[in-house]
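Partial complex: the chains shown occupy the same locations as in the complete assembly.
In this document, chain identifiers A and B correspond to the written order of the chains, with residue numbering beginning at 1 in each.
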Amino acid sequence: MVRIVVLGQGLVATHLAVGLERIKSGELEPVGVPLERFEYEIPVKSLEIVGSFDVDPGKVGRTIYQVAKDMLGSQLPVPQSLEAVRVERGIHAGSVKGLIPGARGLDEDLGMEEAVEIVADRLQHLRPDVVINVITTERAEPFETLESVRDRVRRGLVSASQAYALAVLRYAEREARRVALVNAIPAPLANDPVLVSMFEEAGSLLLGDDGATGATPLTADLLEHLAERNRRVLSIAQFNIGGNLDFLALTLPEKNIMKEKTKSSVVKDILGYDVPHYIKPTGFLEPLGDKKFVSMHIAWKTFNGLEDELVVNMRINDSPALAGLLVDLARISYSLLERGYKGTVYEVNAFFMKNPGPREAPNIARITAFQNMVKLLQGLGALSTGLPGRRA
Amino acid sequence: MVRIVVLGQGLVATHLAVGLERIKSGELEPVGVPLERFEYEIPVKSLEIVGSFDVDPGKVGRTIYQVAKDMLGSQLPVPQSLEAVRVERGIHAGSVKGLIPGARGLDEDLGMEEAVEIVADRLQHLRPDVVINVITTERAEPFETLESVRDRVRRGLVSASQAYALAVLRYAEREARRVALVNAIPAPLANDPVLVSMFEEAGSLLLGDDGATGATPLTADLLEHLAERNRRVLSIAQFNIGGNLDFLALTLPEKNIMKEKTKSSVVKDILGYDVPHYIKPTGFLEPLGDKKFVSMHIAWKTFNGLEDELVVNMRINDSPALAGLLVDLARISYSLLERGYKGTVYEVNAFFMKNPGPREAPNIARITAFQNMVKLLQGLGALSTGLPGRRA
C-alpha cells in the first residue's frame, strides 16, 4: 500500500480522493491516469489517502466525505469510504488571506516553528509514503542558503508550502524514513536548490513544481510541432479564465506573477529563441466554475515568408486533470524511493510539471518528456515494456 | 549538386522553385525547412531544379519564371534565374480531367507505353538525382502483382503518378543510376508493395505518400498529447476548406476518397482504439485561395468521468508548407541514396507523410517520428549532432 497525505483539501485533492475510490471499486475506468495504458508495478488500488490538512474553517474537522459531498455532490457520486479520513488543521502562512474568510492555521495559534513540529508529529502518526501539496497558489521566495532556513522559519518568513516541506523533512528525519513530497503548485520547491539538497540529504524525494494539466503542456507540444518544421513563431497570446479558487487567487497580483513565471519559460526553452508573447492566467469568472476556458493565438512565418496562424480554444476541467496526474506521481514517487532515488528527478518533473525542477532545467516538449520518463521507468522495471494500450 | 525534376508545376512546385532561389540568393531565411535548425551535410544552395513536367496548356512550353510570375507574382518577388527551366509536356492519364480545360499529355498523343518511354528519355537528358511528384490529387489503384504492371500500362490503366514512377524506373535502369522518387500526393506509391520492390530492385528509393503539412500531422500530435495523459477520446471532427486546385479536385468524389483514407488512419494508429470521427477535406471555396481554413473539434473523457473539449482553427498556406518539406526530402533522399538505401524508408516517411509507406506501417506522433528520423540521420553522419538552433 502507498500511503498518501494531501495538503489542501480543495477541488484537486477532492477529485483525487473521489476518483481513487471510484476506480478502486471498479465503478470508474482509470481514464486520465497516464500510466494506466501500460502495466505499472503498483496498481491504482494500492493507493490510499490517509490524511489531509487544510485551514478552511468549513473543512477542518470534517471528513473528506462531507467535504466532497459539498464540493462535488451535485456532479458526481461520492463514495462512503471517504468517511474514514478527517481534515486536520494545517499551516496557513497567509496563503488564502482575502480568499477564504476565517481561514486559520496552526501557525497563527502557535507560531511557525511550533506549527512545523506539530505537522511533523501528525505525519509521524499518519505515516505517509507520499505527501502531495495542492494548496492554493501562494507567493513564495526560495531559500537563499541552508543557513537562512531556520532564521526565516523563526521569523515566520516562510510560505505554507515551505513550512510543509520542512515538516515533511522533520518527519523523515525523526523516523529515519524516506518520504516523497510532490509539489503540484507554483511555489518554487523543486526549483529551490536549498530545499532539494535538504531532501537529498534526508534520502527523500521532492518532485515539482506546478502540475501541468492544461494550456501549458499543450503549448509546449504545439511549439515543438512548429519548431520541428522550422516555422518561425512570430507571436503567442494565451488567455485563461476560470471560476475556481485558484483563478480567484490569481486576481491578487502577487499570485498571478507566480503563475506567469512558470508559464512563460516554455517558449524560449522549446523554440530556442524568444518570441513576443502574452501568456497569463487572465481572469476570474465565477460561473465557469472548475471548467476553465483557454484561448490561444499563435502566428508564424512559413516557407517563402508567408504567414500562418493557429487559434486554440479549450474548455477543460482543471482539477480532475491534475488529480489524474497525481495518481501516477504518487506511485512513481514510491517506486523511485524504493530504488534509492533522492533529491529531485528531472525526467519525471519534465513531463508532469509546468516548471520542472531542478532550477535551470529546461521545459521540453511533453511528448519527448513522456518518452524519456517511460524509458526511465521501464529501465527500472517499474513499467511494463512493449506497446501501451494492453489494459485499455 | 542535387539535381531535381518536379512533376506537376502547380503551386507547390512553384513555391519550391521560388523559395529555393530566394534562399540561395540570401534574400530569404530558410524558415519552414525542418533540418535547417541543424547543420545538414548538403547545404540548401546545392539543390537545383533542372526539369519540370505538366499537362496544363497554360504552362507547357513556358519557363518556370513565367509560370511563377502568373501564380505568385502579385504576392512574392520571382527570381529571374527561374528562366533557365522550361516546363515540358508530361503524362496526363486523366488526372486533371474536368479541372483544367485543354489539359493534354504525351499519353493522349502516343499511348501510355510510348509516353513512359519518352519521359524516361527526357529524364536521361535532365539527369535528376531526385524526382518529386506534386501533381494534382488523382485516383490510383495499387498494382496487385509485378506481372500486372506491364499489362495495365499497355491497356492505359495506370494513373499519372504510376506512369511517372515507371518512367523513373526506366531511367534508373537504362543509366544504371540510383534515383529517388518522392511522392507528395495521396496516390499509393510507397504504399504499393509492388512498386516499392521494383524500386528496391533498381537500387532506387521511393518515399511517400502524401506530404503532411497541415491538419493531419497536427492532429497526430494532439492525439498523442491526449493519449499520453490517457484521456479517452470520444469524438473527432475535422473540416478543411480551401480555394486551390487540390481542393477543387476534391470536389470530385473519387479524389476525395483518396484523401479521406490517408487522413483517417491516424486515429487508431495513435490512440490504440478507434473513435467515431469525421475527418475530411470538406469543401472548395475559391476566395480562400491557397490559405486553407481548418476547424477541428475533439472531445474526451478526463479523470473522474468528466468531459473536456478542444477546438482548433487554423489559417495556413497550404503549398509553401509542403514546399519547405520537399527541400529536406530532396537532400535526405540524396544522402540515403549515397549510403545505399533502397526501396522505401519508413523513418523518413513517418515524419513527412500523411500515409507513410510501406503499406501497413503505422502513423505515429510526428514529434516522435521526428526524433527517430533525426537519430537515423545523425547515425549516418548526414546531420550534425547536438542541440538544434545553432544556425538560426
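Definition applied: contacts are C-beta pairs under 8 Å (C-beta built on N, C-alpha and C of every residue); 3 or more make two chains touch, one makes a residue touch a chain.
Keep in mind that this is a model prediction, so the values were computed, not measured.
> Please state how many copies of the single repeated sequence make up the complete complex in this structure file, given that 2 appear here.
For the whole complex in this structure, the answer is 4 copies.
FYI, only the chains that are shown with their structure count from here on.
> Express in whole angstrom the distance between the two chain centres, defined as the mean CA positions of chain A and chain B.
Taking the mean C-alpha position of each chain, the two centres sit 43 Å apart.
> What does chain A use to touch chain B in their complex?
So the residues of chain A in touch with chain B come to 15, 18-19, 22, 28-37, 75-76, 217-218, 221-222, 224-225, 227-232, 272-273, 291, 301-317, 320-321, 323-325, 327, 351, 365-368, 370-371, 387-389, 392.
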